[in-house]
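All protein chains but one are shown at their positions in the complex.
Up next is subunit A:
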Amino acid sequence: MIRLSGRLRSSLIIGLQGIRARKLRTLLSMVSLFLGVLAVVTVQAGSVIAQRALLADLELQRGKDGTLLMYLPSEQGASAITLDAVAGRDDAVAMTRAQAIIGEPGLRPVNEGGVPIDQAGYGPPPQMVCDDHGNCVEQSEQDDEPKPVGQAVELSLIGITGDVREFRPFRLESGEFVDFDSAPSLAPRLVINKHAAEAFAAYSVPAEMRITGASANPTPLIVGVVDDGGWGPTAYVRADELLNWTEPAGLSDPNYGGGIELLASPTATDLEQILRSRFAANDIPTEFQVETIDSLEQMGSQISLMRWIFLGMAALVLLIGVAGILNVGLATVGERVEEFALRRAVGTPRFLLAGIVLAETLLTGLLTAAAAIGAGVVGLEAASRLFASREPFLANVAFPWEAGVAGVIAGLVAGILGGLIPAIRAARIPIATVMRA
C-alpha cells in the first residue's frame, strides 16, 4: 500500500512537472482534441434530446413501452362485459369513445366533426349517399332549417374506467385529473385536453352536453386540463358517470370507430383469456386485436441511422484530434529522451515512466472533455433560451447525462490512443543513452 502510494505520488509529481514545463504544448494538444470531443458531445446530446421528445410524444399518444393494447368490439353487450371485466382491476383501463357537443342547446358546434378549433369552418367531409347502381351523390342537409352555428364545441368524449395516466403519461396543465376515489357524480366531471381548452376559451361557457343516444343532456363540470398529445378537442370522464346518462353500448359511438380500447400492464396477461371466454359465451366474435406497445423499438429505427452517421462524422473529427495529441506526444517523448533515460538511471521503473506519459495525455484528454462538456452545457442553455419560443422541445431541456458520459469516454479514448505509443516509446529508451549522448 505504502509502496503503491509512493509510486503514485512520485508519478504525480513527475507528471505535473512535465505538464508545467510544457504548458503551451499541453494547451495545443487540448485545442486539437477539443473540437472532436465537442462533436461527440453534441451528437450524443442532440440524439438523446430528440429521442426524449419523440418518446414523450409516443407515450402520450399510444402508451408506455410494454403496455398491452386491445381493441375490443362494443356491439352485442361486449361493452358491458368489458367494463365488468376491468372493474376493480388496477392493472387495466378501458377507454370508450363517443362524440359529444358541449354548449348552448340547439346550436351547431363551431368545429363540426370535432376538428381542431383552428381548422374549424371546413366542417366534416360531405356524406355520400349511393344507390343500388353505384351512383353516388353528396348528401344534402337533411334538416330543412340548418341549426345556427356558434357557442358550442364538438369533442371526443373518452370514458375511462381508471387512471389512464398509468399507461399514457398525460401532462396535467391545470386543475386536477379525474378522481376515482369518490362516488360517481351525476354531473360528469371532465378533464379536457389543450385543444378543447382552446376551443372553450374562444367560445364561451359550456352549458349542457349532448351525447348521441343519451337519455338526457347532463351539465358537465370541467375539473382539469391535460396535454394528451392528441390532435383534436377531447374530454376524459369517468365511464361510470356517463353510465348515469346512457347505456354501456352508448359509450362507444359506432360513427367514430365504435370499439373499446383497453390498456393493460404487461403482467395482466389473464385479461385477454377472460375476455375471449366471456365473449365466446355470449356469441360475440373473439378475434379482437392485441398488441404490445414498443415505442423504443419503433423510435429506435427512426433515430439510430442518423445518429450513427453523425457519430461517425464526430469520430472522424475526434480521430484528427487524436492524431494531433499523438503528434505532440511523440514530439514530447523525443524531446525528453535524455530525461527519461536519466530517470531510469536513478531508479525509476520503466513502467512508471510509461504510466506517467500515458497519464499526462489522459489528463489532457479529460481536461479537454471537461471543457467540451462545459461548452456543450453552455451551448444548450443558450440554444434553449434563444430558440425555445420557436422550438418548444428546446424549452427547459436538461443537458443529457449520456452526452457527458460520451464526452468523458471520448476524452479517455483519445488520451489512451494518443498516449499509448509515446508511453511505449518512453519505456523503451535505453538507459545507456545518458552515456553516449
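Points to keep in mind about this one:
As a convention for this text, a contact is a pair of C-beta atoms (placed from the backbone, for glycine too) under 8 Å apart; a residue touches a chain by one contact, two chains touch by 3 or more; residues count from 1.
Going forward, contacts and distances are computed from a predicted model.
Not shown: a single chain whose UniProt protein name, out of "Electron transfer flavoprotein subunit alpha/FixB family protein", "Pyruvate dehydrogenase E1 component subunit beta", "Multicopper oxidase CueO" or "ABC transporter ATP-binding protein", is "ABC transporter ATP-binding protein". In the complete complex, the residue from A:105, A:312 or A:430 that touches the missing chain is A:430. Within the complete assembly, A:6 is the residue of A:6, A:266 or A:374 that touches the hidden chain. Where subunit A meets the missing chain, the touching residues are 2-3, 5-7, 9-11, 13-14, 17, 20-21, 338-339, 342-350, 352, 430-432, 434-437.
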